[in-house]
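For this depiction, one protein chain was excluded, whereas all remaining protein chains were kept in their positions.
Chain nomenclature is as follows: A, B and C, assigned in order of appearance, with residue numbering initiated at 1 for each chain independently.
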Amino acid sequence: ADKMPEEKSLSGVQYELIGRDDLYTYKALPQYNQAPFLDALVAAGKLPPVNERLPKEPVVFKTGAMVDGLGEYGGVFRHVIGGRPEGFNWLAGQHQGWGGINMAVQECLVRQGPRWQIKSEEQSGPLPNLAKSWEWNSDMTELTMHLIEGAKWSDGDPFDTQDIAFWYNDNVEDTNVASRITAGGFGGGAKLEVIDDYTFKFIFPSAQSNTLIEGLAYIQGCPGPSHILKDKHPKYNSAASYDDYLNAMPSDNVPIPVMGAWVPVEHRPDEIVIMRRNPYYWKVDEAGNQLPYINEMHFKLTTWDDRTTQAVAGTGDFSNMENPGNFVEALKQSQDPSAPVSAKFGPRTLAWRIELNYAANMAASDYDKELRNLFRNLDFRKAMSHAIDRDAVGQALARGPFAYPYMGGFASGSPYYKASATFYTPFDQASAAEILAGLGLKDTDGNGVLNLPGTGDDLVIDMVYKAQRNDDRKQVDAVTSQLAEVGIRVLPKSVDETSFDPMRNSGDFTAILQRANFILPTRETCGNLPVSDICPAFHLTGAEGRDMLPFEAELADLVTKFNATDDAAAQAGYADRMQTILSENIYNVGLVQIPAALLVNKRVKNAHPGTPVFMYEWAEDSVIRERLWVPADQQISELLPNTVAEY
Amino acid sequence: MVDFSQNAEAITSGANLSYWQLVRRRFVRNRYGMIGLVACVFILFTAVFAEFIAPYHPETKDRKTIYSPPQMIHIFAPDGGLTRPYVMGYAEEMDPVTYEITFVSDPNDVRELAFFVKGDPWTFLGIEFDRHLIGTTDGSFVHLIGTDSLGRDVFSRMLIGTRITMLMGLLVMGASCFIGTFVGVSSGYFGGTFDMIVQRVVEFVKSFPDLPLYLALVAILPRRAEPMTIFIMFACILVLLRWADLSRELRGKVISIRSMDYVRAAVAVGASDGRIIRRHIVPNTSSHIIVWATYQLPEVILLESFLSFLGVGVQAPMVSWGTMLNQVRDFQSLAAAPWLMAPVGMIVISVLAFNAFGDGLRDAMDPYSHD
Amino acid sequence: MDFLVFFAKRVLVAIPLLIGISIVSFAIILAVPGDFVDTWIANTSAQTGKSYDELLPQAMIMRERLGLDQSMVMQYLSWLKNIVFAGDFGMSFEQNRPVVDVIGTRLPRTLLLAIMTLILGQTIGVLLGIYAATNQYRLGDNIATLVAFLGIVIPKFVVSLVILYLLAIVWHSPYIGAINSAEFILQDHWTWAKFVDFLKHVWPVLFVSVWAGQAYTTRMMRGNLLDVMNMQYIETARAKGLSRGKVLFKHAVPNALHPIIMNLGSRFDYMIKGEIEIAIVLGIPTLGPLILSSVGDRDMYVVSAIFMMVAVLLVIGNIFADILLALLDPRVRRATLSKS
Partner (left out) sequence: MTEPLLKIENVAVDFRTATGLVRAVRGVSYDVARGETLAVVGESGSGKSVTARAIMSMLADNAQVGPETKIWFQGQDISEYSEAQMLRLRGDRISMIFQEPLTSLNPIYKVGDQVAEIIQIHRPMPKQQALDEVVQLFREVQLPDPEARINQYPHEMSGGQRQRVMIAMALANKPDLLIADEPTTALDVTVQAEILSLLKALQKSHNMAVILITHDLTVVEKTSDKVVVMRYGEVVEHGTTKDIFSNPQHPYTKHLLASDPKGTPDPLDPDAAALMQATNMRVAFRISHGGFFSRQKTDIAAVNDISCAIRRGETLGIVGESGSGKTTLGMAMIKLLDANAGQIHFDGQRIDHLSRRDMRPLRPRIQVVFQDPFSSLNPRMIIRQIIEEGLIVNGIGASTAERQELVGRALDDVQMPRDAMNRFPHEFSGGQRQRLAIARALSLNPEFILLDEPTSALDLSIQAQIIDLLRDLRAKHDLSYMFISHDLKVVKALCHNVIVMQHGNVIETGPTSRVLEHPQTAYTQRLVDAAFNVISA
């Protein structure tokens, strides 16, 4: 088989991966400091002294893992987002605004984002957070977790197993609440047992694996303020309905108690959400300075495109830049000493591919059936893969060295990606033509398009893509044009994003071109691997069952094995095998993969180079915002100086 | 007893001209109108013979030159003498830090230009040709307005895009103009219930939720709808949504015209309503119609590009100026490949041309204008 | 009295129109595959990495809660019922706030912008048109024509993108997106400083939309003025010894304004639909981008409400134009009022 061409990393900076304990630990420090303006509040009796606000053993961030070292207090961090707060009752499934507010208000039992920095030997699952530690019983049916002790909600109420019990028993298990973990969805219906204020236990009906704990990270395992919400839950308040409960903490009713580093104190719909530091935040640095360093956080409510623009202009401090069309400009900007922003490229994690529909037994017409049978033929997929000039596609996307061929499977930025396990089909129109001819595809009517041997129709593949995605469109253009050269006609069909998903999920398409983020075998599994009847969407199970491709059974099997083990090395082995099968069989016709870049304003310190825009979690989490800081002389003025949320 | 053969009027030309001959004569004397007409003819000619004028097929890719800038035509040899026109190929250099690519003309890569060269085959009326108006003597690529994201020749695509764009523009303009005039004039002229209904329909059409409609159409269309079908459908929809303005504006005018004495005079000679509308009402609103129509052209062209911006509208592999402009959606194309905006130039030229033509026509038809 | 009758009639006539528009926008939205919950699934899975199958149970609950599992007719009727009996236009799914609020926050600034655009655009258009007509075929006419046409010819999103490029990358302007800088957002009442800040944020929108909006007026004005200048009463005015300017502005221009005013009326919808492209590219939170995003998100009560508003604005615009015309022209006044 052909070797993958050599890949050039773009992040440029070399950094060392570290051990789990090098990032942060839980321990008591001899003394604690707080943001200077809090002193006045403490003196005025509005706040207890800092050591009373902190838990017994706060989370202590290690100086060694901070690129710019210990920080200075103060300043503002400005986000620009396209999301809008829906409400603050995340227990009932509400979001508080995608793009950073969610992650700022919700703290969860375990944490995924910073994992990207951990050495692979120590990749034994998620990092601790509210849950300081946990252990399994021997047959893996009971998981005991220990909460951080003495941590408090931002209104001073203690955080303890009451919150856990309310979260799990009255939300997750209550079918009337659209909680992020569905009833019976956690470990096949775990029961919660509270042991003491800081200890609780999940009891599972069957043996589980360690990967299950990942499900307690962001958006799923994030308890809410039971001391507020309980009163509004129909179970405890007969006057309340579930609708009332859902809207118990409406988006414009701030502040609300949070465990996060900042508390939303002002929400101007469609304009801004302002958050102020949480004086009860339970994390510190090694010098005992209570985190976060930054006093105020803004979320300007605009559009996603605006996020990158404003970051480049310097009016926003942070953006996940995923639009390759802007890469060169952004890089040029960040090189300019006067430019406000620096662009930090991560590994290549954005990968595009064509998904061909394999469900021949669900075809609506003879033509579709013949087409899908053709797709099921590895030779045809090989021909397609050979016909695609991935360099040209990459250059169309962004001129320069950003793109790298993608052959399906894991993106090269994935910790599970290995070039040696990947099969490569180089651009080779001659082979493509030869293979197609071998399949009996000939241009019988001389119109430049091959004809199907069966129905005799032109070989026309309608390819769905998302209208709004500029990158997708550029690649559809390229692919259409390139495949035309070997006689395959592509009919691009743009669909808006909302129509796109139902269309894909119902298998009502011939081919899809889209971006896929396949980085972890445990994340978005359904979109990538044949793990259930409706996964993946490009090979649904019809009324007559699923006619599996020869290699699909093994893939499914590998997923099960991967999930069943805690052994990092074994998992890596399974992942390699998956990669080989996926690329060798061209399960999806990969196109190109590119890195995303994290745009962070230059005045902001401690944003670790190489932070991926997306890997274990989105960069808002991975960049660890609580320890970001801005030198005092570069801080911009706060809109609500010297205040904290008052309840 | 009165001798009127020697009337004070010394008519230098006594030829009997019909009204249209008169208009034509006046039009021909109008410099701007003529320039406009010539330019329009030129554009339409381009649209028809695009494949011949364009050096390449719109899908021909020059893999080595992606986003390459326009090549200057030189007529002086490097040593100073006059030579046959040539262009130079580009050498690329990449900034190692920002990865910005700069293009430098490569004096060793001289490509001589020639007329009527052999190139990509094209068909016209079913006959296949392979000659192109311009090209290089050795078959190497020449990109007068640079290349796009796939190394396709922007110049060729632009010329070929003329066809779809003009087709869409003229089709929608013509049809909506016709419907708008027809409906507006008759509702103004006949008045009464008919007018009432028409006015409500106009209001409805005007406030029609067009944006969701466009999105809906794309989603509802059969999956394997040909781009041509989609194109025609969009043209129809645009027509259906555009006539309303004109008809409303005309209606007002017609109401004031229908009570003029000359209309009554036409009634008095027994002219039918149809004739009165055609001969008396419509010509007296023609100035408005012409202005409206010439204004529609850019509107439609732009609407088409806005629709492409939304991802609906003209679909690849059909090329239109709108779809080409749509590539200019990120800073890459804007800053690093501004030549992708070349269709704007074409739009400007064609719109000005049609406009000059329209103005000339309006003035030629205006009985009060002179020369 | 007549006036009130006229007004009442026009308003009554608008009701079926509004119902028609609401039905159509409802029908269109429902005809397109996908509903708001699909948007929600897409967003959630993109943000959290959860798969479609994992999100399905929650999606069911959500559909039920939002009433999206009911038939279209039921959805429409209950929506209509709430409007009629409670003045409630429904909830925005996306923002979980009443539609009235969602639109309410954006409406004033949209109207402010739109009215500024309309006034500036029409004034400039009328003046340019006058200039072009009085300098027919001279250099000035050609330049006016060129300026007018460039405005409509260059796609608005391209101009906006160029401006954005300059603002963001070349000038590092602090006034990108939004309509006010953060420090003014908390300030609830308008001050001069806040207004200046507002202008600094929105000038590109004004610039592009005024430029694009004046063209039609310029052309119309030119054509009509040329027609009017041939009228006998213009001669009379000249014979009175009126200066050229007076003849033009007092006697010719008002008579040439008819189509412009008519057009003004039918342009009221522009207040909402006008600057979509520009506002999207520049990230200005007016109603334009909201239309697009709510259509995209299938936030259907927002969509329907906006489109009903477009219809209302059109009706208002037409009444406004009729009144303006009647004020300007006594002949129209008679026709307008006697019809009622």
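Heads up, the rule we're going with is that a residue touches a chain if its C-beta (ideal position, glycine included) is under 8 Å from a C-beta of that chain, and two chains touch if they have at least 3 such contacts.
Everything numeric in this text was worked out from a predicted model, so none of it was measured.
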Q.
What shown chains come into contact with the chain that's not displayed?
A. B, C
Q: Touching the absent chain in the whole complex: find that residue among C:S78, C:T123, C:Q187 or C:S243.
A: C:S243
Q. Can you name the residues of chain C that touch the chain not displayed here?
A. 1-3, 230-233, 235-244, 246, 250-251, 254-255, 326-331, 333-334, 337-338
(Q) Even though one chain is hidden, which residues of chain B still touch it in the full complex? (A) 1-2, 4-19, 22, 25-26, 260-262, 264-273, 275, 279-280, 283-284, 286, 365, 367-368, 370-371
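The working rule: only the chains that are shown with their structure count from here on.
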Q | Contact-richer chain pair (by C-beta pairs counted) among A-B and A-C | A | A-C
**Q.** Cα-centroid distance, chain B relative to chain C, in whole angstrom
**A.** 26
Q | For chain A paired with chain B, centre-to-centre distance based on mean C-alpha positions, whole Å | A | 47
**Q.** Chain centre separation in whole Å, for chain C relative to chain A (CA means)
**A.** 38
Q. Which chain B residues sit where two or more other chains touch them?
A. 215, 219, 310, 329, 331, 335
Q. Which chain C residues reach two or more other chains?
A. 32-34, 169, 296
Q | Contact set on chain A toward chain B in their complex | A | 323-329, 331-332, 335, 389, 392, 395-402, 460, 462, 464, 466-468, 470, 473-474, 476-478, 480-482, 484, 491-496, 499, 509-510
**Q.** chain B - residues contacting chain A, complex
**A.** 59, 61, 63, 66-67, 94, 97-101, 149-152, 215, 218-219, 221, 223-227, 310-312, 315-317, 326-327, 329-333, 335-336
**Q.** Touch list for chain C against partner chain B, complex
**A.** 13, 16-17, 20-21, 24-25, 28-29, 31-34, 137, 142, 145-146, 149-150, 152-158, 161-162, 165, 169, 215-216, 219-220, 222-224, 226-227, 230, 258-259, 262-263, 266, 269, 273, 276-277, 291-292, 295-296, 303, 307, 310-311, 314-315, 318, 331, 335
